[in-house]
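The complex appears here without one of its protein chains, the remainder shown in place.
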Amino acid sequence: MTAFTINVIFAVFWVAVSGSASLLNLMLGFLVGAMSLGLIREQANGTSYLRRIGRILSLILLFFKELSLSAWRVAVLVTRPNMQLKPGIFAFPLTVDRDFEITLLANLITLTPGTLSVDVSKDRKRLFVHALDCSDVEAAKRDIAEGFERKILEAFR
Amino acid sequence: MIFAASFLNLAIWIGLALLSLSLLLTGWRVVRGPTLGDRVVALDMLVGIVLGFIAVIAIKTGFPLYIDIAIALGLVGFLATIAFARFILARGASEEAVRERQRLEDLHEERGGQA
């Protein structure tokens, strides 16, 4: 997170030095700052800041894709004349352990097709998820673990 | 350009009609219940639909100020739903749970009366 703060400071400096305080210029300054930080980071042998931004962007992209898919799935289900439901609540074993990551994962699960996070167990090892289609619980668990959870781990670790 | 404007006009009217229909359907769920939880979910949904109405009206009248109103309404609706959720928790056992317990007690009494 410190890299991000430094980058914001770089962007503010860029705006101050170039002397036009428009949003576009601030974004350009941020980009230049990110690139210069990326150059230094390579030498310091840390994870590349730019790559991390790329991963967060890909997480956001995946999220919007899943959200539109989810709304569509609910639409199809609801408008079908005879609804075939197998709802249920299953426990999803969490790999992420930080509060922030659990919150993010729970929110993402709620906005994805057919799943809604209900509660977290007291020891924060399991997330209880309500699903519209519980005919194959193992597959649903695998989907979450290999989709959002892996992406979150990539983006914030 | 003329085509685009008339298409937008048509879309606004269709959108208003669809939103009215969904407002009525959601209102029906609020009235019918059957439990407090269902009503809370329906009220939350009602806020979302009214928000959509405000957005469409903003387009129709051309006053962008309506967008701020929509955002403020969304905030209030969010807080209201949170408050309702806490209320459900604070009130304790649900209607269904109370009914179930009542049924079991009645059953128990009947058995006791026979014995």
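The first chain written gets the first letter, and so on, giving A and B; residue counts start at 1 in each chain.
Basically, a residue touches a chain if its C-beta (ideal position, glycine included) is under 8 Å from a C-beta of that chain, and two chains touch if they have at least 3 such contacts.
The rule is simple: contacts and distances are computed from a predicted model.
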item: Complex member absent from the view - protein name from UniProt, among "Carbohydrate ABC transporter membrane protein 1 (CUT1 family)", "Sulfur carrier protein", "NitT/TauT family transport system ATP-binding protein" or "Monovalent cation/H(+) antiporter subunit G"; value: "Monovalent cation/H(+) antiporter subunit G"
item: Missing-partner contacts on subunit B, residue numbers; value: 1, 3-5, 7-8, 10-12, 14-16, 18-19, 21-23, 25-26, 28-29, 35, 37-38, 40-42, 44-45, 48-49, 51-52, 55-56, 58-59, 64, 66-68, 70-71, 74-75, 78, 81-82, 84-86, 88-89, 91-94, 96-97, 100
item: Positions on subunit A contacted by the hidden chain, ascending; value: 23, 67-68, 70-71, 74-75, 77-79, 83, 85-91, 106-107, 110-111, 114, 116-119, 121, 126, 128, 130, 132, 134-135, 137
